[in-house]
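Removed: one protein chain of the complex. Kept in place: all other protein chains.
Right, subunit A next:
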């Protein structure tokens, strides 16, 4: 049923740190690698070695230049499904293929019911859903539902593939519905924000804005070079020799 659950027991999601993301694309490739064999497999690539490369990806990393009166900075910005609390992508679905789980809030697509009408991708303001033209159905991030509950994996590996791959720990996974969870505390401490809050979709995933620039770098310059002593001694002789 595409009606939304009145309450979800947990609100599993990601917290993404825009301060430490270096835009290395490791999460992108780890996501593709896992999910092209996972719950929503395959993540079809069309003409992968040709001139019109196209394909399904659940995670895309943009780069932006953010310019304020404090100066400019490059911000790398990973974009994936935010597993919203009120996702219109689910309610617009005419077939019941899209659904939000009451147990953990994850938004999923039942590929066997999807008719590929693409309306859900129109309803998502974030561009989280991508159509697989080869299979004819819509695909999206599953929050690695086949990893996080997977008893065959070691406990430390039961996190989404993107989180496991991040070399700078810019991606955090946890229950954002529990105010005492590590991710909730992180969001509170760093002032995590919603994307497009004005849309009213109440995204579960949070983004930690880059930390403010400090004046520290400019105020502690390297000590100035001292003039070379030219009088006498061995170093004086070296100086005279080199100066000739």
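Rule of thumb we're sticking to: a contact is a pair of C-beta atoms (placed from the backbone, for glycine too) under 8 Å apart; a residue touches a chain by one contact, two chains touch by 3 or more; residues count from 1.
Just so we're on the same page, contacts and distances are computed from a predicted model.
Missing from the rendering is one chain, named in UniProt as "DMSO reductase anchor subunit" (options: "DMSO reductase anchor subunit", "Replication protein", "Phosphoribosylformylglycinamidine synthase subunit PurL" or "Spermidine/putrescine transport system ATP-binding protein").
Residue in contact with the omitted chain (choice from A:22, A:133, A:188 or A:235): A:133. Note that of A:74, A:150, A:168 or A:213, the residue touching the chain absent from this view is A:74. By the touch rule set out above, subunit A reaches the unshown chain at residues 1-4, 18, 25, 28, 52-57, 60-69, 74-75, 77, 79, 88, 90-97, 113-119, 121-127, 130-133, 135-138, 193-200, 207, 209-210.
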